[in-house]
Each structure stands twice: as structure tokens, then as C-alpha cells.
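Some chains omitted; the rest stay in position.
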Amino acid sequence: MELRELTLVTIITERLLRDEIIDRLKETGVSGYTLSDATGEGSRGIRASDWEGKNVKIEVIVNHSTAEKIIQQISDEYFENYAVVAYTQAVRVVRGEKYMS
Amino acid sequence: MESLISNFASPVVLAFTLGIAAKLLKSDLEIPKPLYQGLSIYLLLAIGLKGGVELSKTSLNAFIGPAFITLLLGVLTPLIAYAILRYLGRMDMINSSAIAAHYGSVSAVTFIAAISYVESLGYSPEGFMPTLVALLEVPGIIVALIIPQLSNSGNGSFKKALHEVVTGSSIILLLGGLIIGFVAGPVKFESVQPFFVSGFQGALVLFLLELGMVTARRLSDLKKVGVFLLGFGILVPILHGVLAIWLGLMVGLSVAGATVLAAMVSSGSYIAAPAAVRIALPKANPSYYLTASLGITFPFNITIGIPIYYLIATWMGV
């Protein structure tokens, strides 16, 4: 089984931004994404989603250059005003060619 | 005085207090989020349904006056709130309109608490009151969010915020419920009556238990927001309430109806408004608007405010 080295981008953000960020990701051409619920605290203290009490964790497996693009976009659009944490990790993916969008 | 104590002893208000106490005692009590969301959906839909059924029995004539002043108050109150915050409180434009958006909108739970309160005193307010909630929910938020738009300093997306408000779950459920209730009418409504009407007050007890816990978490922010906002969160609702009573009685609302209208108008939304503000004015500080509407005005209204509006309405209604 060949594993392909790709990048896992994880974005933790306010529930409010979920649909918008997913739309952005789709525009970038990702082949898929995974969502899960999370809560947490960060530097911003309370915020609107404090009422909903939820963050959302978006995980997306992409090749290196798409990862860069996503990170760039997230930084530009959301970092100033919203609670967003984003990081990347190297992962070795089965059937990795699926994600080479 | 008696009517005040009577309000404090209602299971709903007591449950709110229990929620606050549980958090202060650092209890591990937690209402699961899906249960809480389920209760919100249930309560909003139930208000809408009941309102729709009542509306189907109301003549347009009786409704048009109250509908008009509700819209009027939806435009006036955020402007009043904005002016006070900006010029009396010397707050910046962004935060002033963020807070004003909340006070232009309406807290559904405060509305329900007011209905329950006057009903417990033996009154039955006008059947179309829930319709007024739906009318009041949207314009106030929009008016307040337009202000920074005018000077081009919103920095968020006004259009997206507008969509959020109009298609937000509270409006969909309230308006949707209204239409369903109106179309179904009293006879077809009977089969769902036990679920949506008999169970209502009890579900409200659970809901306010959670709201008490949410409010308690907000209490620690009270210090941060300062004494001006504390005063604002109590006095402005009274001001708006008196305005609502005056206009309400003028267009022919009963004392009970005017009391409920006052509670609605004076209250600040903490579901629809925060989401809209977060989108349209991301730079506004949530500590201010959430603490004011949820930490100050909401507990004030459901404990002391509503009985006060009732007393004023009785007094002005003579």
C-alpha cells in the first residue's frame, strides 16, 4: 500500500464562520473536508458563539501548495476579526492521489 | 408589591435563580447543548403556532394599530439606544450600534415570561401578541446596523447579516409557526395542542434553568463593562417600556397587552442580534452587547421589570 505524503490543515473557529469557510475551501478545489464539534477558550475571551457555546473544527487533506493557499486566505480574511486557529501537519494518506486536486 | 413577589415565586423565575445558584456553587450540572437547542426550537415554534391560531380569529381592524406601533417602536428604540450610548455614554460608533441592534430586537423568553405573568394574574392578553414579536424581531436590528454603514465603517458584511437575520432560525420558527397556526386554524390545531400548549410552561422551566447558568457566566463580566452600561441596561428598558405602554394603550391594547408589549420592546435579543452583529460588525466587543442584553436587562426584566411595566400600565390605563 503506497502512502502519499500530504498536508492536513486544521482550522478551529467560531460556528458562525462554518459555512462561509467551507464555501471558500470548495472554491479552492479541495476534494473533501471533515467537520467536528469542539469547544474551547482562546485569547479572545467571550464572543457571539459563546452563546451557541461551540467552535467547529474543520480538517482538510490537501497537497502542499493548496495548503499554503488555504492558510493564506484564512489569514487574510478572518484573523483580524474572528476567533480562528489554523495549523498544518504532514500526514501520510492512503490512496493519496484522490486528494491531489 | 404583591404582584412583584408573585412573579418571584413562579416556577419559571425560580428555575432561573436555580440556574444562577448552580453555577455560583460550581456545580457540574450541564444542560446538554442539543437539549437546549431543542427547547429553543420548541418554544419559538409553539409561540408562533399559538399566535397563528389566535391571529386566524382576529379581525384585521384590531390588529393594524398594534402592528403599526410595533414597527414604529422597532425603528425608534434602536435610535434612542444609539443616541444614549453614543452621546451620553461616549461610546464609539461600532459598539453603540452593536448594542443598539440588541435593544431594537426582542428576547423571546422575556416575551413568554410576560405572557405567563399577566396570565397568572388572570388576564388574557391579545391573541396576536406573538405576531408582534415576529414583526419586532427584524427591523430594529437592521436600523441599528445601517448606522455604521452610512459612514462606511462597518467592516463586515451588511448583506450577509441581513440574510442571517431574516432567515435566522428564530424568524423561520416564529413566522413559520404563525403561518402554520393561521392556516391550520383552531380545529386542526387541537391535535398538537397537548404537545405545544400544555407542555409549554414546563419546558420553559428547563429552558430558564439553562438560561440562569448562561447568565451566571456573564455576571463576572459585569465589572468589566462599567457602571454606565449597568445603568443603561436597566433604565433604557424602562424608558422603552413606558413608550411602548403609552403607544400600546393609545392604539387600544388592553392593560395586559400593553404590559407584554412593554416587555417585548424593552428586552434585547440574545439569539438573532448577536449573530447578525458578529457578521456585520465583527469589531464590536461581545462583552458589551452580550453582558448588557443577557447579563443585565434580561434578569432585570424577568424579575422586576415585568411587574413594573404592569404597574405602570395599570396606572396609565385608568
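Note that the chains are named A and B in the order they appear, and that numbering of residues resets to 1 at the start of each chain.
Methods note: contacts are C-beta pairs under 8 Å (C-beta built on N, C-alpha and C of every residue); 3 or more make two chains touch, one makes a residue touch a chain.
Since the model is a prediction, treat every value here as computed from it, not as a measurement.
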Chain composition of the complete assembly in this structure file: A x3, B x3
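Here, only the chains that are shown with their structure count from here on.
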Averaging over Cα atoms per chain, report the distance between chain A and chain B in Å. 35
Using the touch rule from the top, collect the residues of chain B that touch chain A in their complex. 33, 155-156, 214, 221, 270-271, 274-275, 277-279, 282-283, 286-287, 290, 294
Chain B touches which residues of chain A in the complex? 14, 16, 45-51, 53-54, 81-82
